[in-house]
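Up next, subunit A:
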Amino acid sequence: MTREELKIKITDLLPSATFEEGGEWLNVQIDPASWLPFAEQLKKSPDLLFDYLFCVTCIDWKTHLTMVYHLSSTTFRHTIVVKAKLDRNTPEIETVAHLWRTAEFNEREAYEMFGVNFLHHPDLRLLILPEGWEGKNPMRKDFEDPVNMIKL
Partner candidate 1 sequence: MYRETSIVNESTPTPFSGNGESDMIINVGPQHPSTHGVLHLIITLNGETVKKVEPHLGYIHRSIEKMCESLTYRQFIYVTSRMDYLSAHINNHGCALCVEKGMQLEVPPRAQVIRVLMDELTRLASHQLWWGALAMDVGALTPFFLAFREREMINDIMEETCGTRLTMNYMVPGGVMSDIHPDFQKKVHAFIDHFKKKIHEYDELITDNIIFQNRTKGVGYISKEDAISYGMSGPSARGSGVQCDIRKLYPYEVYDKLQFDEIIEAGGDSFSRYMVRIKEMKQSMSVIEQLIDNIPEGDFQAKTKAVLKLPKGEFYSRVETARGELGVYLISEGGTTPYRIKFRSPGYCNLSALDHMARGQKIGDLVAIMGTLDLVIPDIDR
Partner candidate 2 sequence: MQNITDNIHDWLYATFNPTIAMLIEFAIIGALAIGLFAMLGLVLIYMERKVSAVMQLRLGPNRVGPKGIFQTTADTLKLIVKEGMTPNGVDKLLFNLAPFIVMIVAMVVLAPLMFAKGFQIWDINIGVFFITAVSSLSVIGILMAGWASNNKYSLLGAMRSGAQIVSYELSAGLSILAVIVLTGSLKLSEIITSQENGWWIFKGHLPVWIAFIIFIIAVTAETNRAPFDLAEAESELTAGFHTEYSGMKFALFFLAEYVNIFVVCALGATLFLGGWMPLHFGTGTKFNEVMDYIPSSVWFFGKTFFLIFVIMWFRWTFPRLRIDQLLNLEWKYLLPISMINLLLATFIAIMKWHF
């Protein structure tokens, strides 16, 4: 599907979605609450079939967090980018680990690095940080570690 066709199809699926201009692929801006049903449709809808989630990113914009999902279809070879704006103090979004198994690990990384709480995640534990880690999430912009971080 081309970019325009995708745009029409996605507007059908989720009327509240907005689109960002520019970028290599179609950028879809959604509300985090609508993410799970939308994701299910993206995965299962027969003319979309987004079965390959190749990148899960969390970005700290200082005022809010953004979860970015790069999705691609191995059948149709089209790609979209889904972005969901999260509240910075209580970031919460539904997990998609049951749809794309790779999300399980990637969400665990986002959980510990940014503190995003993935609801209904099967195994939301620390993966990289040592057990019993307390304090801030290291990849956030305001993280300070006076011992291990060297300012150049």
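Selection criteria: all candidates are chains of the complex that A comes from, given by their letters.
Everything that follows uses one rule, which is that contacts are C-beta pairs under 8 Å (C-beta built on N, C-alpha and C of every residue); 3 or more make two chains touch, one makes a residue touch a chain; residues count from 1.
These figures come from a predicted structure and were not determined experimentally.
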Direct contact with subunit A in this complex, candidates 1 or 2: 1
Complex interface listing, subunit A residues touching candidate 1: 22-25, 51-55, 57, 59-60, 68, 70, 74, 77, 100-102, 104-106, 109, 127-131, 138-139, 152
